[in-house]
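One protein chain omitted, others in place.
Chain IDs A and B follow the sequence of writing; residue 1 opens each chain.
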Amino acid sequence: MKAVLSKCLRAFKADGQLRFGVIGVIVLLLVIILAPILAPHDPYSYEFVRLLPPGSEDHFLGTNHMGQDVYSMLIFGVGTSLKVALISALISGALGVLIGGLGGFLGGWVDQVVSEIINIFLMIPTFFLILLIISLFGNSIANVMIVIGITTWPGNAKLMRAQALSLRERTFVRSAVALGETKTQILFKYILPNGIFPVVANTTRSMAGAILTEASLSFLGLGDPNIISWGQMIYQGKSYITSAWWISAFSGIAVILTVIVFYMLGDGLNHVLNPKYNYGRSK
Amino acid sequence: MAYIEIKDATKWYPHKSGKLRDIFRKDKSFVKAVDGVNLSMDRGEILGVIGESGCGKSTLGRMLTRLEDPTKGDVLVDGVSTAELIKKDPLKFRRTVQIVFQNPFDTFTPRDTIQKILLRPLKHHKIGSSKEERLEIIKKALEAGGLVPAEDIMQRYPHELSGGQLQRISIIRAMFLNPSFIIADEPVSMLDVSVRADIINMLIDLARNHDASVVFISHDIALTRYISDHVAVMYLGKVVEYGTADEVINNPKHPYTKALISNCASIDPFEELATIAIEGEPPTPINPGPGCYFAPRCSMACEECLKKYPERYEVSPGHYACCDRIES
Partner (left out) sequence: MNTVLSVQNMNVTYVNKSKRVMAVRNASFSISKGDSLGLVGESGSGKSTLAIALLGLLPKETTEITGKAIFLEDTDLLSISEKEMNELRWKKLAVVFQKAMNSLSPVHRISTVFEDIYRVHEPHATKEEIHAATVRLLKLVNLPERVYHLYPHEMSGGMLQRVAIAMSLLHSPQLLIFDEATTALDVVTQGQILKEIVQMEKELETTRIMITHDMSVVSSSCNKVAVMYAGEIVEFGYVKNVMVHPQHPYTKALLKSFPALKGEKRKMESIPGFLPDLSKEIPACVFAPRCAYATERCRAEKPLFHSREDGSGTACFLTEGGAD
């Protein structure tokens, strides 16, 4: 355990992107926890002073057309974005790892079926599928997360399958077979732990994509109207873009920053989790 | 009856040209990686299997341990068919037959400590009743294998150990299951010269003191002579010569064995190398035959050799060769 911790610490020190990502995520988490303190107003309260420009007393990022405080909305929007990112990434990662891992490890017809399913999913224009499902099943935030999850797993499955395919030929997997371990044991003990890291890195990066997708859906008016999300803010600000640019602009910047944080985290993880990476230690 | 009997061990892979018409072809062609190998071994005997890359010696090893299913054939251990054993009691089969791999650096999962790695097979095969007892077994085995201090080694990760140490641990792990049939597939070819003897001596100890029958697969002929009681020479999936180690290596009969041994570099600088050249390189075993597989490259080949596969002759007691043109 200690060894793992010290490894993490070394990696953290050595990799700039990882550092940026980790600190960024910690800041985002702090914002979620401290939201009631950080936000000066209730984002759901409507006031009479509408479309106040930024820099106004009491509303330093201004208010929107409903008189909601833009700054407070941004703060509360972090939670929505992170929730969407995390849950959809978990769904996509779990599906991808299991399906891809099984296909690659078992090989034969299982692998052929898995590969074909992956290919079909990769061919479908994902965003339109999402649009379709959301318009059919309603636009609750839960639906949005599930839909993003089940449309992005093929990328992870492809990665995991490639990993499993090469791990299957490794001596330690063969020796596990020779020692009498069952297929299930081998899959969970050797294939997944040794092959999961590129998927973890990829999933982290795809969190950025999930945030964008949620924002896009909201922008098209297909987000969950009952919660505050950045995409929704951009969408609402759209009609006022000439008179009240700040509604869309600040939420847009928030989306961009969060996406960069997750992208950096994913990229950093990709470096660090690579078995060939030596944690800044010389060989 | 011999303790181990390898009967007609055969592994054919369907040969695909990668073209669509493969699907419709009835007369499928095959890569005959191992083609009807019959061998027998006594208890505590070491059998060396030599040959060039692509001769099927490693496939044979993987087949004997059922890492690959044979196309045909069976192995009897003490009269028990392993083909039936693996269906009825796979764990017992694994306890009977074990393998030591070529690459010690890849034999253990890189994410676990040696202790964790060694605990798994013990638990899986219910050896020892508690964790403490199992740890004690591991510690004793490591110490007996010269891996001291054992407590320190147990806490290490595989990449922190040397190839020699890892290979010793690999043999120790196989020995936990007390197997009676062990396949060592090029166990020292990736190790430094100066630590090879440790592994070799451990394998000899396995045979002599634990009564295990050991198949030693190698391309190093001098080493095979050193360790083996009997030697089988393979060419394109078939055993072409078999006999006691000294007999086969000092007095080879098959033209291929002769060429193979004559090309072995010796460490004696005064030994004149009277190498026998072989034309061409070993072909891939795609539908070889019908004649002797070696005939196309053999200097002694005649018409007859290209027509039918030669018989097995006993050139002297216990020394067999598959060649019709052996002058005795």
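Keep this in mind: a contact is a pair of C-beta atoms (placed from the backbone, for glycine too) under 8 Å apart; a residue touches a chain by one contact, two chains touch by 3 or more.
In this text the structure is predicted, and so the values were computed from the model without any measurement.
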{"item": "Hidden-chain contact residue, picked from the options B:H15, B:H219, B:R312 or B:R325", "value": "B:H219"}
{"item": "Per the touch definition above, residue among B:T71, B:T113, B:S262 or B:N287 touching the missing chain", "value": "B:S262"}
{"item": "For chain B, the residues touching the chain missing from this view", "value": "52-53, 162, 164, 192-198, 200-201, 219, 221-223, 225-226, 249-250, 259-271, 273, 275, 277-278, 281-282"}
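In this section, only the chains that are shown with their structure count from here on.
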{"item": "Centre distance in Å when chain A and chain B are each reduced to the mean of their C-alpha atoms", "value": "50"}
{"item": "Residues of chain A that touch chain B when the two form their complex", "value": "170-172, 174-181, 189-190, 193-194, 275"}
{"item": "Complex contacts: residues of chain B adjacent to chain A", "value": "65, 67, 90-91, 93-95, 98-99, 101-103, 106-111, 120-121, 124-125, 170, 173, 177"}
